[in-house]
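Could you have a look at this structure, given as structure tokens, before my questions?
Here the complex is missing one protein chain, while the rest keep their positions.
Lettered A and B in written order, each chain numbered from 1.
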Amino acid sequence: MTALLEIENLSVALKNGPRLLRSVSLRLDRGEVRGLVGESGAGKSMIGKAVLGILPRSAEVVEGRILLEGTDILTLPPAERRRRIGRIAALIPQDPLTALNPSHRIGPQITDRLVDILGWKREKAEARALELLAEVNISAPARVMRNYPHELSGGMRQRILIASAFAAEPALIIADEPTTALDVTVQKQILKIIAGMQARHGTALLFVTHDLGVVSKVCQSLSVLYAGKVLEDTQVADFFRAPGHAYSAALLAATPKYTDPEGSLMPVGPEVLAAVQAEVDAADREWRHV
Amino acid sequence: MLDGRGSINRRVGARLWLSGGWLLIVCLASAFAPMIAPQDPLAQDLMSGQLPPFWVHGTEPGFWLGTDSLGRDVLSRIIWGGRIALQVALIAGTLTALVGSTLGLVAGFYRGWADRIISRLVDIWMAFPPVLFSILLVAVLGTGLRSIIIAIVVIDWTRFARVIRAEAMNQGAMDYVAAAQVAGFSRQRTMLTEILPNVLPTIVALLSLEMGIAIIVEAILSFVNLSISTDAPTWGGMIAEGRTTIYQAWWVLVFPLIALFLTVLSFSQFGEGLKDRFDPVLR
Partner (left out) sequence: MDLLARFLIRLFSTAITLFGVAVIVFTVVRVVPGNPIAMMLPPGATPADIVRLKALYGLDKSIPQQFVIWFWGVLHGDFGTSISLRQPVLGLVLGRLPATLELATMALVMAILIGGASALTAVRFRGTQIETGIDVANGAALSIPDFLWGLLLIIFFGVLIPLFSISGRISPDLQLNFETQFYLIESIVRLRFDVTANLLAHMFMPALALALPLAAIIGQLLKQSLKETMELDYVTLARTKGYSETRVILREALRNAILPTLTLTGVQFTFLIGGTVIVERLFSYEGLGNMAIDAVVNRDLPLIQGIVICFAVIFTAVNLVVDLTYAALNPRLRHA
């Protein structure tokens, strides 16, 4: 069976600059939840952006393929690529405070794509939006639909964005650190909502995060990134039992454990970093030769 | 990054050189007008009225850009007209900058009642149609170079006051100003040593722009017959005359217009170029 998303040898670089993603390959099946883990700057968000076609203008794909339901979206003309991505995938963004358009009411921000892109009737789209808002535990969905974003709290807005992402029943949702910008108390609720929605809708989820604790709760598989290179691609259960890469092990040791919150945390050691950097450099040398 | 900056510098460079070059030509032509101008700008010769420029059939040697209805040499009048335009630009521009910037600095830095009075004045001034106001002022003061300069200063000081006030307010909120205050410097000294240097690039850019505007105002006043005197060779006066004979002698309108156009454009581009070059952030 073809994978829902298959990334092959994807390299993204700054224009005339260094690579931000170094020959990344990863695969996501229907309904699978995969964590993309790494320190900030490891390129984990960049993968999501490449898939969704929203790379910053300063960056470009220099090699590789992104197969979405078997079609390489990079070879499609821009307008068609956009439509295709819009039909198959959706994004839960990082910062709910900036991700809603301040001059539109909430309702249209959820329903417009259903009406304009998918051709639904407006009544049907609105009914669907109400249903979804209720599903993400918003108590007065009809009123919220008429609100402007600035009238709502960050947690509310993130729930709206989650509902909006699921609205068109996409096969793939990319969650780009969806809890980082929120209060710690709200983070757990939001995480629960995402997990619940994913389970009910059976959507495949690419979960970008730096928090291994989150991965252990939500994901089935994960990819560990360092400097835009995938170091390890494994199942969550295996990973927490025995990480396959020295860097992964160090990362795991540096993560607080829910079972032992008082346990000492080990920073990633310099020799591990040196080794992983050497690996990255070697990959770059090899890449330049071809 | 290097690449982007290089191209900005190149573009700024070309702009500065081109506009600066034209302004230099105008300055030199004005300074040496008596030697350069081929004819007496005031000499009338009704027998050789409306002669075309040198490349058109029916011209006479010595009248390169043709003559107007009264037979006066267009080129010579443009050169002498440049003298008046430059005088207005330099004197009126500088005085306007001085008055406007001072008021803007005082309003923006001292705030309080000084700011309230100056801002209210700016509001009132903004409710005047500027061209009508200048025409009215020159009508009141009587024609002549001095009246034109006074009219320009009286009308346009708000341009500086508004911008410099806002900049001074921004600068005033900066930490280094607070630091200077804590160090015990007087308000006045802080304004002159901390604020003024930082708003100076803006003043210089505005000044260059203002010089172009002053030339336009002078041209407009000449156009409605309110400039120096009726027969003085001014670009605006020539344009007004050329406008009436546009179908018989287009050159009487076109050549002074080109001179005016290039000079005004050069002043504004020169100012923009200077600003880009001396803006510490961009540099």
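Methods note: contacts are C-beta pairs under 8 Å (C-beta built on N, C-alpha and C of every residue); 3 or more make two chains touch, one makes a residue touch a chain.
Quick caveat: nothing in here was measured; it's all calculated off a predicted structure.
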Chain not shown, its touching partners among those shown: A, B
Of B:Ala33, B:Leu103, B:Ile118 or B:Leu137, the residue in touch with the unshown chain: B:Leu137
Sole residue of A:Asn101, A:Ser153 or A:Gln235 that reaches the chain not shown, by the stated touch rule: A:Asn101
Touch criterion as defined above, residue of A:Arg113, A:Arg159 or A:Lys229 at the omitted chain: A:Arg113
Contact set of chain A toward the excluded chain (per top definition): 52-54, 57, 78-79, 82-87, 89-91, 93-95, 98-104, 112-113, 116-117, 148, 150-151, 161
Residues in chain B touching the chain absent from view: 120-121, 123-124, 126-133, 135-137, 139-140, 142, 209, 212-213, 216, 219-220, 223-225, 239, 243, 246-247, 250, 253-254, 257, 260-261, 264-265, 268-269, 272
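The rule is simple: only the chains that are shown with their structure count from here on.
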Whole-Å gap between the CA centroids of chain A and chain B: 57
